[in-house]
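Omission of a single protein chain aside, the complex is shown with its protein chains in their original locations.
Each chain gets a letter, A, B, C and D, in the order it is written, and its residues are counted from 1.
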Amino acid sequence: MSFEVDVARRLGDRDIAVRFTSPAGLTALFGPSGAGKTSVLNMIAGVLRPDAGRIVVGGQLLFDSEAGVDVPPEARGTGYIFQDGRLFPHRRVRANLLYGARRGDGGSRLDEIVDLLGIGDLLERWPATLSGGEAQRVAIGRALLSGPRFLLMDEPLAGLDRARLERLLPVIERVRDALRLPILYVSHDAAEVARLAGQRIDMGD
Amino acid sequence: MSFEVDVARRLGDRDIAVRFTSPAGLTALFGPSGAGKTSVLNMIAGVLRPDAGRIVVGGQLLFDSEAGVDVPPEARGTGYIFQDGRLFPHRRVRANLLYGARRGDGGSRLDEIVDLLGIGDLLERWPATLSGGEAQRVAIGRALLSGPRFLLMDEPLAGLDRARLERLLPVIERVRDALRLPILYVSHDAAEVARLAGQRIDMGD
Amino acid sequence: QATGPLVLAAASLQEALTAAADAYAATGQPRPVVSFAASSALARQIEADAPADLFVPADEQWMDYVAARGLLRPGTRARLLTNRLVLVAPATQPLRLRISRGFELAAALGTGRLAMADDSVPAGRYGRAALTSLGVWAAVEPKVARADNVRTALAFVRRGEARAGIVYATDAKADPGVRVVGVFPAASHSPITYPVAILGRSTNPGAVRFRAFLLSPRGQAIFAHYGFGSGRVG
Amino acid sequence: MTPAEWTAILLSIKVGFWSVAGGLPVAFGLAWLLARRSFPGKLMLDAVIHLPLVLPPVVTGYLLLLAFGKTGPAGRWLNDWFGVSVMFRWTGVALAAAVMALPLMVRAMRLSIEAVDRRLEVAARTLGSSPLRTFAEVTLPLALPGIIAGAVLGFARSIGEFGATITFVSNIPGETQTLPLAIHNALQLPGGDAVVLRLSLISIVLSLGALVASEMLARRSLRGRVAHVL
Partner (left out) sequence: MTPAEWTAILLSIKVGFWSVAGGLPVAFGLAWLLARRSFPGKLMLDAVIHLPLVLPPVVTGYLLLLAFGKTGPAGRWLNDWFGVSVMFRWTGVALAAAVMALPLMVRAMRLSIEAVDRRLEVAARTLGSSPLRTFAEVTLPLALPGIIAGAVLGFARSIGEFGATITFVSNIPGETQTLPLAIHNALQLPGGDAVVLRLSLISIVLSLGALVASEMLARRSLRGRVAHVL
């Protein structure tokens, strides 16, 4: 089973609760703005603590409120592409890309991924000088290079142009299939979801 | 003429240069990531100084390097929806929405716009607690309420779900037609652009 | 209601002069207000034309400084008090030593230190002069710990951080934590005197009266109680 | 507590309050200049602001005496224009305290101004906000942590200031004798330790009060600014 998620968390006066299991390579998390998609990703990554529940990814138990299990985020093996970018402003693009590579393969796939994302010209640049889409691609590269056991992608392709998108979708498909990384994917684009996702989880409002 | 833009600016080792006039209500700025779309919007808003050029919007001269005209940003009457949100973290949602309303109609359209954007429940919340799409909608509301003479929209609908999008597109159409506000609109969605835009400017790479 | 004169006085006079001001006030006069600080700071305040009435520094030097600038009321400068210099040791580690020409102070200190005021304040200059005239300064100098005033030197001795110290007799008398080893011969240093004078810009009639009180037998008796010698004799 | 001690305590509070109230706006202006502008002599200005930190306090006090004494340029100016003098007055104490606290206030605020996200100021400008309004409604509140920190540091420094004060405006009970001067007096007296201890405790309580107030203010000002994550 790729994802077994059963979590509940109160945020302000909203109750976020979701329960799903998905055997698919890529599971899409679908739902309107404010439904709680990012919160669910945060809980799986271990950066937002569920009030109660249980999280298993790729057969590994990450969280269980009853058993008292709570694996710290750095040990979960997450490749998290945040909705809000979060590049390290004090490191150049190259150093951003390689930040998590210590855990992974030490960045041996740097050239390949840089090429795929079309960010070869940006390696020596500071994040503050990147355009929106450029920063987004660097964030994707950073997550992929960190040797993750699974990917959490929060609208990773929003803000990318069609041409870039057409080049990136196959990459994600390859990650899904060749590397056999379970992916949880948040998107508002039904077509994109239909193309990529083996299973679609709908979060109501 | 809605927009008469002829600007050039060097950014790092990239030369951003674009020249267009558009009589249309809504002009789409189209182009791949890194083409310079945001930079053009910044120049029109008066927050990035062109190295040379001339900017006229709705018949009003905003910038002319030869004549030495450079209207300060607060006097340009821009309604700018930034690619990166930029809500004021120290003000609640309501205060964010009303920040520019002093210039506009004093916020008398607050209820109407809040309703259209579906952010009525969020008025007393702090920006840090908003979801990605919620923040985006508040930013749109803030720009609309500031009584702008024209709108600059940098991928305003990225990250919004389809249902929300379907409700928002008519709003933009109404702004364009009823309020007769010239709009410069950055988007990667060709369909969206086709639906909204009277004219489409392509920025090459 | 009349206000008392403002007196600028050396910090080392604090206890005695406060008592004198109290006694003066008890005679029905407006109580003098006394500002205690380093004589150097007070002299410079007078030079900056600060509105004060009486000046009582810890030595003649700063009075000369003020006098040279014409800031004193002519004919009001007088010698108020005298003091003696003593060698002290911690009460818990007494030192047996007789102060005399070439006495074994350096040896007695061993690896310990001699706390005294710095050359820049009067007590330090008197102490240095005394040790020099007794012929032991060269041997002792490397072991000297200089304090910014006598009270700090006294603290080093009281806490046992210094093996011995040179302070005024008045300070030693007031501190039960130290024992007087001996009194330096009066001839080993120039006389320790505290002058008093009325400032030229003074308009407070109390200035004349309080000055007279300090120099009167009643005033002198109060200072004698704290160990000072009379400035009228000697 | 003797009446004289009470007087010193009240004076210290008054001095602390006014030195911060008067010094903060000046410090904020300077911090803004240093954080945001570049101009010839900027490093010099920075150095001058740091002077009271680098020089022994008595030297600062002496310089104040030279400047604000009856014959000093600032003193003459104050006298000619306003007919006032700070010599031997509590206002002089507040002035000395403010000068000594200035570098601390400026540094704290400068740090916070530099940490303000300028893109938010840009956003305010496009919303029709003048540079001044942007400053007052965006920069200033976002720099609030530094303003609060500056105020606390300044208050604490003012409460503790000794050397410059006694050199500048002497040690006059009821007028310029603040807590540290009273403590210093007691320190010179045999058996004054009990008084030293008592007055020191009072100083500590005063600054503790300022600390508590500042923490509450800081919490209030940052209310809602942090999300729940991690």
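Basically, contacts are C-beta pairs under 8 Å (C-beta built on N, C-alpha and C of every residue); 3 or more make two chains touch, one makes a residue touch a chain.
The structure presented is a predicted model; accordingly, all values stated were derived computationally and were not measured.
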Residue of C:Thr152, C:Ser190 or C:Ser230 touching the missing chain in the full complex: C:Thr152
Per the touch definition above, residue among D:Ala21, D:Ala67 or D:Val196 touching the missing chain: D:Val196
Contact with the hidden chain (one of D:Ser19, D:Ser85, D:Thr139 or D:Ser207): D:Ser207
Chain C residues that touch the omitted chain in the full complex: 38, 40, 43, 61-62, 64-65, 113, 115, 118-121, 144-148, 152-153, 155-156, 159-161
Footprint left on chain D by the chain that the document does not show: 43, 46-47, 50-51, 53-59, 62, 103-104, 107-108, 110-112, 114-115, 118-119, 121-122, 125, 145-146, 149, 152-153, 156-157, 159-160, 162-163, 180-181, 183-184, 187, 196, 200, 203-204, 206-208, 211-212, 215, 226, 229-230
Interface residues of chain A (partner: the chain not displayed): 45-47, 72-74, 76-80, 82, 84, 86, 88-90, 92, 99-100, 102-104, 125-126, 128-129, 142-143, 146-147
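Note that only the chains that are shown with their structure count from here on.
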Smallest count of steps, each to a touching chain, taking chain C to chain D: 1
Contact-graph separation of chain B and chain C, given in steps at minimum: 2
Geometric centre: closest chain by C-alpha means: D
Chain B and chain D: spacing of chain centres that average the CA atoms, whole Å: 44
Distance between the centres, which are taken as Cα means, of chain C and chain A, whole angstrom: 79
Touching two or more other chains - residue numbers and ranges from chain D: 228
Where chain C touches two or more other chains at once, by residue number: none
